[in-house]
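Every protein chain except one is present and positioned as in the full complex.
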Amino acid sequence: MPTEVILPKVDMDMATGQISRWFAEEGARVKKGDVLFEIETDKAAMEIDAPASGVLRDVTGKEGVDIPVGAPVAWIYADDESYAPISPIEGEMSARPTEGVASGGTSQSSTALEPSPVEPTPPDRPLAGHPPLEGEGKTRATPLARRLAREAGLNLSGLTGSGPYGRVVKADVEAAISSPLEGEVSAKRTEGVASEGTAFAPSPVEPTPPDRPSAGHPPLKGEGDVLRLFEQGSYDLVPHDNMRKTIARRLVEAKSTIPHFYLTLDCELDALLALRTQINAAAPMKKTDKGDAPTYKLSVNDMVIKAMAMALKAVPDANASWTESAMVKHKHADVGVAVSIPGGLITPIIRHADEKTLSTISNEMKDLASRARSRKLKPEEYQGGTTAVSNLGMFGIKDFAAVINPPHATILAVGAGEERAVVKNGEIKIATVMSVTLSTDHRAVDGALGAELLVAFKRLIENPMGMLV
Amino acid sequence: MAGASKAVADSRANLPFVYRQYSAEQLKQVLYKMYLIRRFEEGAEESYMRGLIHGTMHLSIGQEASAMGICMPLGEDDQITSTHRGHGHCIAKGAEVKRMFAEFFGKTTGYCKGRGGSMHIADVAKGNLGANGIVGGGIPIAVGAALSSKMMKTGKVVVSFFGDGANNEGAFHEALNIAAVWKLPVIFVCENNGYGMSTSTARSTAVKNIADRAAAYSMPGVIVNGNIFSEVAEASYKAVERARAGEGPTLIESKTYRHRGHSKSDRNRYRTKEEIEDWMSNRDPITLFENELREFGFIDDKGIEAIRSEVAQEIADGIEFAKASPSPDVSETGNYVYTEQA
Partner (left out) sequence: MDAMVRELSYAQAIQEAMAIAMEMDERVFLMGEDIGVYGGAFQVTGDLVERFGTERVIDTPISELGGAGVAVGAALTGMRPIFEFQFSDFVTLAMEQIVNQAAKMRFMLGGEVSVPVVMRFPAGSGTGAAAQHSQSLEAWLGHVPGLKVIQPATPYDAKGMLLAAVADPDPVMIFEHKLLYKMKGPVPEGYYTVPIGKADIRREGRDLTIVATSIMVQKALDAAATLEAEGIDVEVVDLRTIRPMDKQTVIDSVKKTSRLMCVYEAVKTLGIGAEVSAMIAESEAFDYLDAPIVRLGGAETPIPYNPELEKATVPQVPDIITAARDLVKGVR
């Protein structure tokens, strides 16, 4: 019987091999021990010797083709053995039936031969396109607090965490369960301000990279480093409350993750002030405990809110929120208004401000601001929004740049209205001028788009009748 | 083993050691086993190349006389520690090839139930405490086994096989020193096949002969031609006698050659084809032994042919046994890590 020449296993974990080169061709006379062919492995080329002496026949192992370990690649016929060429129908790999060869070896090696049908996903790539977690998932809470809340049917997002970094701990959940003041949730339900993730609660579209380090935690070591700079007794230490911590965290996050871009413009207020006087004078009176009072009294800020909302409707591309996978284009203009309260600030929102009348906006704003000061806002009254307005004009601040409050893409910083000399048609005149600075999230609102928005705003402020129609 | 009768012994007075010491039957059995080792390794190599055996293996083809010669004077109770090139030691110490094949195929009927493979082949019942994947790893263990023998007064002798590569390991030196200081019944057998993987002893070892190291530990250092069965067996016989007499250890250097590469991924770049060819054609231990047996009239061609075909049958049966044996269940991966406690 002729001697079979197989593709031998020459390396650990080798299931297939390639013949890189034959040193003998069909019909050649070979001697046992002669180099027949060379196998290419991951590591090196291995020379394979002839297992017998004779004539090389049926060289079926092609160069450069993957061949299973153990498969015959040729036959060596001894001188006294007769040879009949194989019929082509029998295929090119294995002509002679050989026990144990056709299987290509163990099941393990045959599995290894199968090409993987799908490209493997790099394991550490975050799953793109998944909606971020809502509600409870956003809240910093211990595993125990989560489990207790889950068992009690409580929504953690309504709770104020008393633990470090505003973390909701077991005691907070237990307190909430034992004093059910407002029905389903809690004695410790947040009042206007600020448990983790509530005061500036992100909209559902904000992406939540799960492993992002929570920015804004002053590293514990830093405390000592700061205090070391001051003499003992020269200061009081006032521990942060949750609102302070939340403000700190949110602002660091906003300022370090959002590429801010600033645009400043001056607006003349004279027409607006005149219209405001007119409108306020026309306000119907209503009876109250303290005597008759007008049913509304517009402030300049109310008109700024309305103008900003209408500007966003006029430049809808700027009414947006950035997310990693998509631009969120809002259909309504919801304007947050920064309200300073003792110990911090909060931003209640005038929803659909573009559709509301100035008097409605004005009255809503008064209500929101007063409840904000007594920390009575509901989360839905300060969460979300599509832009914000921050006005420091009452302090005489001329111009400043505000920090964007995500998920917003813009915030308008409003300075004081003051009489300034302006040059018009070559003449110096006096006008009441207010400087405004628009901060934009450059990922969502480019410079030109921001400018377009600001110009639309200025046009409404300077032509205030447009806000009445 | 029982020696040859006195009359026979007299007629062999001028023959080499083994022909004086052992019966014709015993010597034929030696030839049988040398063939068994050779064919076992060839069968394993063939199975490996067909992908039936996993991992790698280190073949001792060419070193059969060394394994057989050292084990010749050992009794069944005596013990050995072996090396990654240990198939020959295992067979020489009495293992069955079918259970060795089963181990190589990773089957539950293998000596290690499929957990050890070629590199950790063992047969504890026959005194093989295990091949070792760590160069020099078995040497201190053999000394420990010899300490057990001495403390328990069992009279056992322990042989530690290792290669030339191990003679530069710290374990070799520490173990030889302890064995010498405590006069333990242990024999250190260095099978010097010339290369530690690819590095020749000339390039790796400061002494010319590894047996020279024995002087540092005040024990006899004996050099034998590892391809001549009688020479190896004679040296082993003397060392065993010395050990049993409580005189302490011996270092035997058995100079031999492996026909195959270090392992299955060796390209033989560090030695020439001529060198290999010379050892295979002119110094093959089986051929040498066969010639002597024939020359001294212990066997004829027919007898040799009978041994060869008997061996071929045992090998074929062994492979069949291994193929037919069950593989361990994956659920049993955690077995044998610790002793199962009732």
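Per-chain residue numbering starts at 1, and chain names A and B are given in the order in which the chains are listed.
Here, a contact is a pair of C-beta atoms (placed from the backbone, for glycine too) under 8 Å apart; a residue touches a chain by one contact, two chains touch by 3 or more.
All figures in this text were calculated on a predicted structure; none of them were measured in a lab.
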item	value
Contact with the hidden chain (one of B:Gly144, B:Gly196, B:Gly221 or B:Pro285)	B:Gly144
Option touching the unshown chain, where A:Val169, A:Ile258 or A:Leu460 are the choices	A:Val169
Of B:Ile178, B:Val232, B:Ile276 or B:Leu293, the one touching the omitted chain in the full complex	B:Ile178
Positions on subunit B where the hidden chain makes contact	79, 81, 110-116, 120, 122, 124, 129-130, 132-134, 137, 139-149, 151-152, 170-171, 173-175, 177-178, 181, 335-341
Interface residues of subunit A (partner: the chain not displayed)	142-147, 162-164, 169-170
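Note that only the chains that are shown with their structure count from here on.
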item	value
Subunit A-touching residues of subunit B, taken from the complex the two chains share	48-52, 54-56, 264-265, 267, 273, 277
Touch list for subunit A against partner subunit B, complex	6, 8-12, 15, 33, 41, 43-47, 68-70, 100-101, 104-106, 108-109
